[in-house]
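With one protein chain withheld, the remaining protein chains of the complex are depicted in position.
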Amino acid sequence: MTQKRRIGVYICHCGGNISDYVNVEKVADAVKGVPGVEVAKTHVFACSDASQQEMINEIKEQHLDGLVVASCSPKLHMFTFRGMAKRADLNPYQYIQVNLREQCSWAHTSDKIGATEKGIHLLRAGIAKCALTHPLNAIRVETKPRVLVIGAGVAGMRAAIMLADMGLAVYLVERENQPGGWARVTGEQGPEKQNGDQVVSALAERIRQHDNIMLYTGAEVVSKDGSIGDFTVALRLKGSETVSLNVGAIIVATGFAPYQPRAGEYGWGLPGVVSLADFRQLLSETKGRLEYQGKPVRSVAFIYCVGSRQTESETCPEPNAYCSRYCCSATTHTAGLLRQLDAKIHQYHLYRDVRTYGALEKLYEKARTDGALFLRWTPEKPPRVETKDGRLSVLVTDTLTGNEELEIGADLVVLATGMEPRQNEGLNSILKIPESTDGFYKEIHIKLRPVETVIDGVFVAGAAQGPKALAESVASALAAVAKTGGLLKKGFVDLEPLIAKVNPEKCTWCDKCLQACPYGAIKRIHTGEKEIALVIESLCKGEGACVPVCPHDAIEIEGYRDDQIMAMIDASLKEVATP
Amino acid sequence: MATKVDPQISQRVRELGAGDLNQCYHCGTCTAICPLSEGDASFPRRVLRNIQLGLGDRLVASPEPWLCYYCGECSDSCPQKADPGETMAAARRYLISKYDPSGLAGLMYRSPAFLVFFTLLLGALLAFFHLSIHVGKHAAGEAPFPSHWAAFAWIPYETIHLVGLAVGGLMILVVFAGLFNAARLMLKAHGGFAALRRYKVADYRRATMQLAHEIATMKRQGDCESDPPSSEPWYVQPRFTHGTILAGFVMLLIATTLDFFFVFGLKMQFYAVARPLGIAGGLVMLYGLLVYAWKRMRRATANTKTTTPADIWLLFFLIVLDVTGFALLVITAAGWKGVASDVILLVHSVMAMEFVLMFTLTKIAHALYRPLALFLHFLNAPKAGT
Amino acid sequence: MNPSPKQAGPDYDVMIVGAGVAGMETAASLGDMGYKVLLVEKKPSIGGRAILLSKVFPTLDCASCIVTPKMAAAAHHPNIDVKVYTEVDGIARNADGTFAVDLHSKAAYVDFDACTGCGKCEEVCTVTVPDEYNYNLVTRRVAHIPFPQAVPKKAVIDRRGEAPCTFTCPANVKASGYISLVRAGRYKEAFNLHLENAPLVGCLARSCYAPCEQDCTRCGKEETVHIRGIKRFFADHYYADHPEPEYGPVEKQRDTRVAIVGSGPAGLSAAFYLARNGHQVTIFESETQAGGMLRTGIPAYRLPNDVVDRDIKNVTALGVTIKTSAPVGSVAELKAQGFQAVFIATGASDEKKLGVEGEDLAGVMGCMAFLRETKIGTMPDIRGKAVLVIGGGNSAMDPARSAIRMGAKRVIIQYRRGRDEMPAHDWEIKGAIEEGVELMLLSTPKRFLGKNGKLEAVECLKMQLGAPDESGRRRPEVVAGSETILPIDLAILAIGLNPSTSKFTGEVPHKHGLLKADTRTMQTADPAVFAGGDCVTGPTMIINAIGHGRRAAFYMDRFLKGEALDIEFEALLEKTDKDTVLAEAKSFRTRSPVLQPTLALAERKQSFACYEGVMTDDEARREAHRCMNCGQCAQCMECVNICPAFCIDFDMRAVAKKFTVGAVVLSTGFEILDPAAKKPLNYATLPDVIDGPQMDRLLAPTRPYNSVLRPSDGKQPESIAFVLCNGSRDQTLCNPLCCRIGCMYAIKQAQLAMGALPLADVTIYTIDVRAFGKGYDEFYEQARGMGVQFVKGKVARIEQLEGGQMELAYEDMEGAGGTQKRKHDLIVLTVGFLPNTDAFKLYKGGDLGADELNYVKEVDPIGEPGRTTVDGLFAAGAIIGARDIPDTVLHAGAAAAQAAAYLERTRSQR
Partner (left out) sequence: MALPRHKEPDPKILVFSSNAISDPGIDLAGSAHLHYSTAVQVIPLPCSSGVKPSWILHALEAGYAGVFIAACGGDCAYLSDCTDRTSALIRAAQALLKEHQISPKRLKMSGLCSVCADNFVSHMSKFKEELKKLEPVT
C-alpha cells in the first residue's frame, strides 16, 4: 500500500438535484487535497454519455487507478459506472459510488450548509474506501454439463427429459426397481384425466429414447463430494456395486410418503375403513359392481384432512400442522370416478374446508352435481366411525345443519390421507439440505427461490419440497431444470468476488465461521504446521455472517474489509473547515 | 341421538320439482339475501339442507316453506345457480303431500299424468252425477238457472243435494284434517299441541290481528318485492296481482255463499248484493289470473320461470271457472237456452266441484297452510312481520 | 455449448411479454442460461402487480424487499434487454420456428436516456389523475414516476390527446395549459404560456369569439368552462402588475430584415415571433395608429384602446419597429428598401356595397366606417335617431349595439333570412335584443329614399325562404309587391367586407382580391413574400389571424435562415375523444359555472364601458377547476421549464420496432375482477367498501395515507370485515373458478390490520378457507390465534347506516341460523382474477388455444407446463390461470425450461 493511489473523483450536480442543496464545487475543493486524489471535478450529469466519455478519457490519460463518483443511489447507477470503468480499462471493483442524492441532498433540502458538510464527509469516506481497493475479478467456476436427478417419479423423470432436451447429460437414480413413483399406482389424475400409469410409461419411453439419460433403478446415493458445478457422487447399485459420477448439479425429487393413520384414527383398522390410495386401487380394479370383501358397496363416506391440519393432542403428539394440498381435489376427483362406475352409490364427503383451489373448483362442483353430499366438521368435534349392525356408521356433527349430529350408514369409509415428508435419513445426511418446520425440504425462499437450497448447485423439486399435485410437481421440476440450465448451460458461472477471505496468518481454526455459515462455504484445511479455515469461493454469498464471529479478526469480506470500514469511519469524521 | 341421513327423501322432493339443489355449496347467500328469513325462520338454505340430507322429519315439521313468497331473489343471487327459490316451492308441494293423509296429493305432484287422469276421472264422475240430476221438481217457476241438460235425469235433486251436502261436509272435514295435520307437524319441534298452551289469549289475539293484517296487506310479499325495488310497475307486481286473485276469490266465495244461503237455503232473492259482488270479484280475480298466466308464458320473473303441471292446473281451473262464471251470468241474463249454455253450465259446475274436492290436494291448499304457518309464526315470534 | 452464436440468427433468442413476477423470473432464468432476452413491458416500470403489495403471505416479507431484487436482477442482467413502456402489436410465427414481432415504444414525452428520475416534473405538474398504482385511492400528477421503487426510475407524462379547446383554437393557444396554471394559482406562468401561441392576450381576453368554449367537453353535460373569462382574469391580473413587458429584445439578433404590411393581429403576431428569433422587423401601418381592426373595428365596450396599446407593447418590446401613416405601395418597393422577406397582412376592411338605389345618400354608411368613426370620436351625434343596420352577422351586432349606446331612438337590424339563419353568435343577438335592438327578419332594402341627398327612409321588401342554395341555406326570395316604407335616419351596411389588397394584386396572385398563399406555410408565389390573415381568408376571427401570423413567422424564420420549409409547423396529437373523457369521469359532478360579472342592463346601454367584469381570484380558480383535463397533460410547460436534464419533449411520438426472436414467452398476467357487478354489495356506491388490492395499498408501508384510514372520512376503522369470494366461485358472473389467492391475502391483510390497528376487530367471512400452500395453513391458524374471527357464511348484502358504519348480512349457519347482521367500519371485498386476453390479440396466427374461461390453454398441464397450442410460444404464470407468487415463480421456471429446449431444438434443425 505504499504506492500512491491515483483516484479520480467526480461529483454530479444531477442538474440541480444535488447541486441546489449541496455546494458541489465546495465539495470538490474540499477533497482535492485528500491524499491519493488526482482529479476532482463536477459534472452536470455524470451519467450522460458525454460526461462518461470525458471521464473515460481522463482515467486513461491520467492513468487513474481508482474512481469515485458521487451521484445518485448506487441502486440506480452502480452498474452504469462499473461498465464505464471497464471501458476505461479500470477494474470495476476499484470504483466506489457515493450516494450524494438520496442520502444527502434530497434528505437535507432545508440545510444546505449541513448537506454540503455531510457531502464532504460522505465523499471522504468513499475516497478512503477506494484508496484501499485492489483489482478483483469475478470468480469463474467451471461447471460440468451433467446433472444427477435423485428420484425417478414423474417429477424426476420429466426433469431428466427436459435437461436432456436442453443438451445436458443426466443420471437419473431411483431407489425402487422401476421408475414412476406414486403416479404409477394411483390411476387417473384429476383434473387432467390422464392415467398416472400411462403418464409414467410415456415418460419412460422418452427416457429410453434419449441417449443423454442414464437411468439407474434400485440404486441409492451413498456419498456426495465437491461443490457447485463439480460434484462427485457415488451410487450403490443393486448387488452393492458402486458407481462414481461427476456432475455439475443435483436435483432432488424424492417425493413424499403417504400418511399412515394411527390405529383407531377415524376407525382405521375396522373392516371397510380404507385409505384414499387403497380405494383408488379398488376402483381401478373394479369392473362392474363395486364390492368390498365380497359385499356390495352402496354407500361410501369420505373423511377429509386425515393426517393433515392436525392439532396436538394426546393421541397425536407430533401433529402434521400443514395442509396436504392435493387431497381435496384428489377426493372430489375420486367422487367423479365412483359416480362413473355406479351412479347409485351414495357418497358422503366429510370435509373441513374444500380446498379445490383455482380451476380445481370444477372437480368439487362436479362432485356436488353428481350427487355427492358434503358435510362440514370442525376439529373440535371430529367424525367418529363405528360398526353398527354389521355396517359402518359415521357420526358427524355437521356445521351446515346447525351443528347437529348426523348418522351416516356406510359400506366403506375412505380416509383422504395427506402427504408426509419421506423418511430418508441416509440421503439427508449426505445432502444436508435443511428441512422446513413441516419436515419437507426447505427452499431458500418460498417466493423468490422455491427450488434452490442453501447448498448451491443442489435443487429440490416436486413433493419433496412440499405437498403438490402431479402437474405442480412437474412445473416445479422444470423450474429446477431452468435453474440447473442457468448454472450449467454456459459451462461456467461468474460469481461476485465480494466474498469472504481468510487471513491465514491470523486464523487458528476454531470453527466459529463454519458454524456461522449457512451455505457450507467454510472448509478446514491444513497448511504446513496449522489448520486454518478456507472459504469455498463458489459457495460463499458474501453476506458476512462469519465476519463478526471470528475471535481473531481473521475473516473479512472483500469490499467491506476491516481497514476499509475503519478508514471510512475515520474519514467521515474528519473536521470540515466551516464554510 | 344422531339424526339419520336418508338419501331417498331428497330424491322424492326432487321429483316434485326442486331446483338443482346439489349445486349448493352452502355459502348462505340465499338466506342472507332473503328479506323474510330471520332468526328462527331460517330459510331457504336450511330447508334445502334438510332436503339434501333427507332429514324428513325436520322437513315435514318446518313451517318455513310457507313463509316464503318466492320473490326469487335467492335464486337470482345464488352463486351456484342452485335455484333455492324453486326448491322452496318444491318443499311446499312436498308438505302438501305430507299433510294430505290420502297420498293423492303426492301422486299428483309427482306424476302429471296422474294429475290429468285423476282430474278427468273425477270430472267424469261429477259430470255423470250432474247429468243425472232430475231437475223436474226443483226450481219450477222462476228457476234462476238456465235450463238444465239432464241427460240421464234419474237421481232426484234432493238426493243429489243431500249427497252434495254430505260431500261438502266431508270436504270440510278433510280441510280440517289437513290443517290439523299441518299444525301437528309444525308444532312437533316445539313440543306438539301442548306448546299452544304456553301462549296467552292476548298472544292469540295479537297473532290473529297480525295474520289478518298480513292477509289484508300482503306486506310480507311486498317486502319481497321492495329489495331491490322491482322494475315492474306496481299493477303487475305479485303483491298486487296475488292480492286481486285473493280478493276476487274471497268476494266470489261470499257471493256464492250468499247465493247458497239465501237462494237455496232461505229461498230469498239476494241478487242485488250477491251478483254485483260476484261480478266484481270475478273481474278482479280474472285480472290477476291473466297477469299471472301472461308472466308464466313469458317466464318474466323468478317465480314464473319454472312452471309445473300443478301451477298450470290451478291457473287453468281458476281461469275457466271465472270465464264460465261470466258466461253463465250472460246466459242467465239473456235467458238464452241451448246446448252451448248447457255445456258451459256443465263445465262450470263440474270444475267448481272438482276445485272444492281437490282443495287440499292442489296448489290452492297454500291458502290453508300459509295462513296457518303465518299464524304460528306470529304466535311464536311476536316481532315478526311488524 | 454457447447458446447464442453470433451468426445471422434472430435478433433475440426469446421475447418475453410482460415483466411482472413471471416475466422477470423467466427472463432471469433464460438470461442465466446465456440466451439473449428481450423483456417487453407496457407499463413504465417492470415489477408487475406484486411490487404494489404490502407484504406477502405466508412469511410476511415486505413485497418491495422481495420484488425489487428481482427487478434489479432483470434490469441489470447482461443478457436481458428491458423495454418498458412498449407495447407488442403483433407476433407471427415464421416457417423456421422463429417469430416476427412488431412492437412500438409508447411516447413517454420524456427522454428516458436523459431522465434521472429526480421527480421535479411531478412536483410542478398542474394536473392530477387517479393513481392506478394506488388502485385509484388517491390521485397523482400527470407527469409522474409510477412509484418510488420503479425500475427504470423514469418519469412519464400521460397525454391522451390534444385537449379539444387547444385543438380547436386556430392558433392552438393552450387553453388547457393556462387553465391548469390558473387553477394552481400561477397566473404569471399562465400569461407567459399564452405568449407562446399568441401575443395579444388582452385583446383576445375581451373580444375573442372563443371557438375553444364551443368545443369544450363540458358542453356535453352542461355549460362550457368559461375559458375566455379565465383568460381575462389572468391577462388583467398580469397587466395590472406589469404595465411594461418584462423582456426586451432577444440576445441573439440577426441581420435579416423583414417587412410586415399591416399592424392588425396577423401582422403583430408574425412580428412578435420573428423578432423572438432575432430578425429585424418593421411593420408598415397606413393608419395613424397601430392595431388595425383591433383599434378601429371593435367597439370600445368590447375592446378599449388601452388594452390594444398594452398588447402592442408585447410586440414592440422585442424591438419591432412600427411605422404608422406609412402606406405601402408594392412589394417591390419593400424589396428595394432591402427587406429580405415580406409578410402581407392588410386585412379585409373594404366595405361591400348593396348596389341599390340611394346607397350614396348621406346617412347610408358602411359598418367599418361607422365603427371606426365611433371609436375615434368623429361620428356625428345620432341621439334620438332611427338607425337601420343591414346584415345578420357579427359585424351587424357591433354597430347596432354601439348605436344603442349612442342614444339612438330606435335601432333595427334588418336581415333577409330568419332568426335561425343569422350567422352572428347567438349570445351576441341575445345581448343586442336585451339592449333594445329590434330584429326585422325576412326583409331587405329595395332602395334608400332621401331628401336633399340625405337619407329619410328605406323602402323594404318582404322575403321568403325558398329552395336551399349550394351552401345548404335556404335562398331568400322576394315577395312580390310587399314594399313598405320605413323612416330611417341612418342606415349602416354590414353586409360584408372585401380584402384590402388592391396595392398587391398586381404582384401577388389572387382570387377576387384574396391573396393566394400556401395554407401550410403562408408563402405566396414569390418565395420571399408571405401573406396571412383576413387578406387571405376574407373576414374571420382575430384568433385566426393570429394563428396565421405565428405560422407565417415560423416558415419565414426558416426561409430567412435558408432552411427547408417542408417540416411540420406544430405537431399536434389527435383531438381527445370527448366521449372517452365523459365516460371516464364516472363521478361526474355538475359544477355550476362561474359567470363573469356583467354591468346592469340600464348602465350597459348608456356607456361604452366594458360590460363584462373580471372574475375574482377565487372565482377564476373555481372556474378553472371545472376543466376536465381532457388531454390529461395540459401542456402548461411547467415540467419543461423545471426539468434539469431537459428531457421533456412533447413532440415525441410512438416508435415502431420489428424484431425476429427465436421463441416467445407470454407472461401478461391477469386482470382484477371488478366487484361492482355484485350489486347488493354496493362496492360502487359505498366509499368504505373497498377491494382487496386497495386494502393492500392501505396497509403497504408506501401507503397513500399514514395509517389504515377509511376513504370516506379518514377515520381509523375500529371494526374491519373481509368478505371472501366476490365474483369468484360465482356462476352469476360466469366465473365459476376459485381465485386461489383471496383467502390467503385476506388472512394476510387481517394480520397486518391487527398489527396496524391493535384495537380493531377483524372478521373474515368465508365459504371455505383455502390455505393450501406451503406454510399457508399454519399462517391461517396463526391468524386465528391472533384473534381474527372467521365466520362461515358468505356476505350477501351491505348497507350504509347512519353515522358512517355499514351493516352486512350473512347467514349465521354455524350459530343461531337465519340472517345475521353485523356492523363494520370498513369492509374489504377480496376479489380474484380474470383472464387477461391480450395474448389472443397479440398472436396473429389464430391458433393460440384458450380454455373455457379464456385463459391461455396449456396443451398438457401434467407433462408440458408452460406449453401452449403454438409451438415456440410459451405461457408463464397467471396467464394460464390465477395463481399465487410461489406457483407463478415455479411455472415461470417451467416456461423458461420449455423455451430453452425449444431453442435448442429449432437451432439444431436450422
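Chains: A, B and C, in written order; residue numbering restarts at 1 for each.
Here is the rule we use: contacts are C-beta pairs under 8 Å (C-beta built on N, C-alpha and C of every residue); 3 or more make two chains touch, one makes a residue touch a chain.
Since the model is a prediction, treat every value here as computed from it, not as a measurement.
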| remark: Chains in view that the hidden chain touches are A, C
| task | Tell me which residue among A:Met214, A:Ala257, A:Leu534 or A:Ile565 touches the hidden chain in the full complex. | result | A:Ile565
| field | Absent-chain contact - pick from A:Gly156, A:Gly336 or A:Gly542 | value | A:Gly542
| query | Quick one: which of C:Pro423, C:Pro701 or C:Gly787 touches the chain that's been left out? | reply | C:Pro701
| task | Please pick, from A:Ser71, A:Asn99, A:Thr334 or A:Ser538, the residue that touches the omitted chain in the full complex. | result | A:Asn99
| task | Tell me where the left-out chain touches chain C, residue by residue. | result | 59-62, 64-66, 68-69, 119, 148-149, 700-702, 706
| message | For review purposes, identify every residue of chain A that touches the missing chain, sorted by number. | response | 73-75, 99, 101-115, 117-118, 121-122, 125, 445, 448, 498, 516, 518, 541-545, 547-549, 553, 557, 560, 562, 565-566, 568-570, 572-573
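The criterion applied here is as follows: only the chains that are shown with their structure count from here on.
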| Separation of chain B from chain C, taking each centre as the mean of its C-alpha atoms, in whole Å | 65
| message | With centres defined as the mean C-alpha position, give me the chain A-chain B separation in Å. | response | 69
| Roughly how many whole angstrom separate the Cα centroids of chain A and chain C? | 48
| message | I need the residues of chain A touching at least two other chains; which ones are they? | response | 354, 365, 376, 400, 402
| chain B, residues touching no fewer than two other chains | 25-26, 46, 80
| field | chain B residues touching chain C - in the complex, by the definition given at the top | value | 25-34, 37-42, 45-46, 76-81, 228
| task | Using the touch rule from the top, collect the residues of chain C that touch chain B in their complex. | result | 679-680, 725, 729-732, 767, 792-797, 809-811, 813, 816-820
| remark: Listed in rising order, chain A residues that touch chain C in their complex are 13-17, 44-45, 47-49, 72, 75-76, 79, 101, 145, 154, 158, 162, 165-167, 189, 192, 194, 199, 202-203, 308-309, 321-323, 325, 328, 353-362, 365, 376, 399-400, 402-403, 436-438, 440, 445-448, 450-451, 465-467, 470-472, 474-483, 485-487, 489-491
